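The following block contains the structure, expressed as structure tokens.
== chain A ==
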Amino acid sequence: MEYILKNGIVFDPKNNVKGEQMDILIKDNKITDEVSSNAKVLDVTGKLVMPGGVDLHSHIAGPKLSIGRLYRPEDIRRGIKPPSRNDISGFEAGFSLPTCPTIGYRYTKMGYTTVTEAAVPPLEAKHAHEEINSIPNLDIPTLTLFGNNWFMLKYVKENRLDDLKVFISKWLKLAKGYGVKIVNPCGSEAWGWGKNVDGLDDAEPHWEVTGRQVITSLTRVNEELGLPHSVHVHTNDLGHPGNYETTLETFDCVKDIKKNRNVDRNQIIHCTHVQFHSYKGTSWRDVSSGATELIDYINKHNHLTCDVGQITFDETTTMTADAPMEYDLFRLTGLKWANKDIEVETASGLIPAIYSQHAPVSVLQWAVGLEFFMGVKDPWKIALTTDSPNAGPFIRYPKIISWLMSQEKLQDMLDNDVHSWATKRTDLGTYNREYSWDEITVITRSSPAKILGLEDRGHLGLNAKADISVYDIDVDDFDPTLKSNSETIENKLLNSKYTIKDGEILVKDAKIVKLVKSNHIWCNVKGLENSERLLENRIKPEFNKYYTIKYENYGVNDHYIKPDTQVNVEYMGENYESN
Partner candidate 1 sequence: MKVIVNTGTSIIQAFYEKKGSTLKNEYRQATAVAFMDLRDMQKLSLKSRDKIKIKSEWGEVVLYADVSYDAPHEGIIFIPKGPWANIIISPETYCCNVPTYKGIPAEITKTDEEVLLVSELMNKVYNKYNLNNSNLSEKPLYKKKGDEQ
Partner candidate 2 sequence: MKAINLVMTRKNSIAIEFDNILPELLFDKSLTQIQDSIIYMGNKQLPLSEFFEVEIEGDCQNSEDCLINIEGDLSRVKRIGFAMNSGKIIANSNVDFHVGALMTGGHITVNGDAESYAGREMTGGTLEIKGNVKEFCGSSYAGEWRGMSGGQIIIHGNVGKQLADFMLDGKIHIRGNCDILAGVHMSGGFIQIDGNVTQWIGGQMKKGIIVLNGKIDSMLPGFVFQEIVHNPLINGQYFIGKYRLYSGDRGVNGKGQIWIKE
């Protein structure tokens, strides 16, 4: 199929297109520069055109979601929407814990085409992929949890990085994972005994390995393999006042590790939901923002990127492999607590969270997130996330954009809506920045795509994937800086005029018109097959002793990942960029 997307106002930061009126040509699933006379014209004169949205960190499939839905029927009820008569999508259910189909409907309507599931334990990877099969309309890479895996801990402890490299390469194949996720390294393992680790250099009591060792080892291995994405790190001490120092140390601990020569991205470490890791103080009474120091570091260094994890003032659900932190939250709030320890690999925890604009701590967290948006100068180093649903459900992205684009709106909130900690305990009030559409495009499309190493998307250049979103906003006649327009921004961005994925129109005029199967994106390292076989033979006896399923039944069978995109990486030995 061929289309001409005509006369839109196009934002394509990677290709330096900043709001030019132009046509985008689509042939089959790619952007092209020539179409035949059969091409169908979609007139979008004056409308906002961007590449399809890319979310680099969200929780949309796998065991945490299942537990969440199972134990929060009150959240499911809150998001019930009967099927509409003139839409081909079905009913919706769930607010912070949407059902699988609902996730697809809501993201597509927002113009998103790629969403990363950020934490999958390999043991339950089949489950995550099975759920992805029920989510329509997205491309979904999954990040595989390694930060507390016993084999990893053993190799790190014994400094066997070659084995670790082969292990990661093999395990990504087994889990059909895209990249390496590290969550509270060593802390979730310590949770096996009801404990946590305190900071980057507190060794896990049994393994005597520290978070620092895990992060640096996995970063080295990630770069040696040349995986498209860098290590994706949820640093130690999440949600603890005073944790910004750990975060700073984490930023710094990998800075001398060399980046693989073949990768497109700039960073060697991606630190996720930094908002939760940027607090000063010793308790929730004397807590204040530590964002300024972290922002300063990010502005001065190029080896790291981050996403925000912006608070949105909702009743939502927190879910993370950082299980000890969730128990702390349970002690703090007394709300119903869910926990799941997963043998040999990780733990996870969940708890409902109520972020209120009247509660000092929530407001501090909200302001810290916005500080990052305001303070990080280069938008290519940052991505918009809410760590959905942890800080807020993903359907709040448009609301966040409305705050970022209007100082008037933000100031009004600071003056009238939110608790005074926002200005008293953070530097948010000192910024005076308004995001342009170009910058919004970067933090919701181009930057996350680049950070993920998915070069075919996040832009509209020749041969890029034809993933495009069009919003019913007349760019030249619309002032996003006005407070009075912030609701319009939210509504228009929630309901795209067109969402096009792989050259197919999925949404038209805010209605879903087509449902397609989601695509599983995973990373396949080539060139280590022999080493993998040897490692497998060594691992098997241990595996069968300490897991409770057989190694032979462990991996994700191919039929769970149809259709898939296999991102092939040729292993080329040590192949680093020179500094």
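Here is how the candidates were picked: all candidates are chains of the complex that A comes from, given by their letters.
Throughout what follows, contacts are C-beta pairs under 8 Å (C-beta built on N, C-alpha and C of every residue); 3 or more make two chains touch, one makes a residue touch a chain; residues count from 1.
Note that the structure is predicted; figures quoted are calculated from it, not measured.
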Here the complex member from 1 or 2 that touches chain A is candidate 2
Per the touch rule above, chain A residues touching candidate 2 in the complex are 71-75, 77, 335-336
